[in-house]
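Pasting a structure below so you can have a look.
Note that one protein chain of the assembly has been removed; the remaining protein chains are unaltered in position.
Read from first to last, the chains carry the letters A and B; within each, the first residue is number 1.
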Amino acid sequence: MKDWGYSILKGRQIDFENNDFSIAEYITKHEPSFRWCIGCGSCTATCSAARLTDFNPRKLKLLIQRGEIKGLADEIAKCMLCGKCQLVCPRGINTRNVIQNIKRALNTCHAL
Amino acid sequence: MAINSQHIVIIGGGPAGLEAASCLGTAGYRVTVLEKEKQTGGKLLIWDKLFPEFRNSDKVLNHLSNGFKTNPPQILTNAEVVSVIPENGQHRINLRDGQAFQADTVLITTGFKLYNAEKKEEYGYQIYENVITSFDLEKQLKTGNPIRIEAGLTPRRIAFIHCVGSRDIKSGNIYCSRTCCITGVKQAIEIKRRLSDAEVFNFYMDLRMFGQNFEELYIEAQQKWGVTFIRGRVSEIAENKDNSLQLKAEDTLSGRPIKMSFDLVVLLAGMVPEPRTVEIGKSAGLEFTSGNFLAGLDSHISQNETNTPGIFIAGTCREPLSVAETLTDARAATVKMISWLRENETSHKKPLIKRDND
Partner (left out) sequence: METEGKKRVWEEYQKEIADDHYFYVRSCIRQTFFPGSETTFLKILQNDLKKDVFEDARHTTCTGIGYHTDIVPLETTMTVIARHFALMTEAGYVNIIPSCVTSFGLYTEVLDTWRHFPEIEAKIREYLWKATKREFKVPENLVHTSDIIYKFRNRIKDLSKVSLINKKTGLPLNVVEHIGCHYSKMFPQSGVGGAEFPAVLTGMIEAWGGTVIDYPERRHCCGFGFRQYLVKANRGYSVSNSKKKFESMQPYQPDFMVANCPGCSMFLDRWQYTIAEMEGITYDSNGTGIPVLTYEEMAGLVMGYSPWDIGLQMHQVSVEPLLDKLGIEYKKEDKYLGSNGQNIGEPQKPMFLIV
């Protein structure tokens, strides 16, 4: 194979038509409040894990809803399940249960 | 029965004009409403259901005409005003057909016009078949017919695009049209009511849920109807081979560009002043806001008075407002008009309506 010195890039664009919504559907079914998020960021601001790692519970939930689930298992492992996020959420989202369901969904829908 | 011989002319028989006419009539004044269309009611004649409570727009129209029981105004339809000229302490109101009226005081309630979405070329309104405006959708909803796209199919995925022609220096309008966010939520819910299987997405820059029960409606849209809100302004729409539409935006909350396809796209076009209102304002020596709406004397204490004594403004001809706000605004204007008339009572005792050309 010829060495070109460069390669074709995989797009960064969220390609909604070709994404995987199985995890999002599973969570919505078991914890409907998952979809009520308004992206305020309070959960990330207060998150114990976010202080020490690049974990971002707000963004994680959003990406799942957009069907972007690559690397999800590694991400979710950073959560300490402390429940602080749930305390602050202005939409009353059961964020801790959302996280639990992400874990369950990963076991049921995907061997990621 | 009119107890006061002073004559008030209201230009524009929409919600603002009609509400003001009933208040002034109840207070005993002689009022003439000049409406350019063949029917009064303004945009309420077009809208299907009204936010925030999904009441039929007819209900509000009925309320407005009920106000006319005690001392009904004279309503003239097909009467488009073209200019208002202050004249010997009174006002001469000229119509397009050459008629003229004389009034002691004038209230301008000529409302708004929908922003011409064709100007946002990147959205392809009037080019792509399945790109429509909130106005078009409202008309379609009012027919009660099932929601269909151009090819006669039921749309499965629908997008609402916020801020079309508002908050956008390129469109010439940097102001917020205020009611389109909640209109987008209203219409998204209405679509879900009629097409429960459809997926509905709203692309917004900010969601401005300022009014009573607006935030509640937003929550309802998410919780009960499963509407998805994506924060990001759509940069362009293109047509796919099957006539569905490809949208590009940034999903700003994930920091990633997003590409999605839709069967139907609804542009939440903003409010702009009627060009004719601008002409009337100029003829009467009025001032304008930066968005070219008619300007009140002071943004806190006298929004309905203008720099020309005896000329008042109310409703969406002065800024984007909801129906509830429009009606409140119209009532507020009438209080100011009545006090102005009392202060200037002495001068004119004239026949009811004087037509210069008869």
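The rule is simple: contacts are C-beta pairs under 8 Å (C-beta built on N, C-alpha and C of every residue); 3 or more make two chains touch, one makes a residue touch a chain.
Keep in mind it's a predicted model, so treat the numbers as computed, not measured.
Peer 1: Out of B:F101, B:Y125 or B:Y175, which residue would touch the omitted chain in the full complex?
Peer 2: Of all options in B:F101, B:Y125 or B:Y175, contact with the hidden chain holds for B:Y125.
Peer 1: Quickly run down the residues of chain A that touch the omitted chain.
Peer 2: Counting only chain A, the missing chain is touched by 2, 4-9, 11.
Peer 1: By the contact criterion defined above, which parts of chain B meet the unshown chain? Give residue numbers in ascending order.
Peer 2: 118, 121-122, 124-129, 236, 238-241, 246
Rule of thumb we're sticking to: only the chains that are shown with their structure count from here on.
Peer 1: Quick check: in the complex, which residue numbers of chain A touch chain B?
Peer 2: Contacts found on chain A: 12-17, 32, 35-36, 38-39, 58-59, 62-63, 65-66, 68, 91.
Peer 1: Touching chain A in the complex: which residues of chain B?
Peer 2: 219, 222-223, 226, 228-229, 231, 251, 253-261
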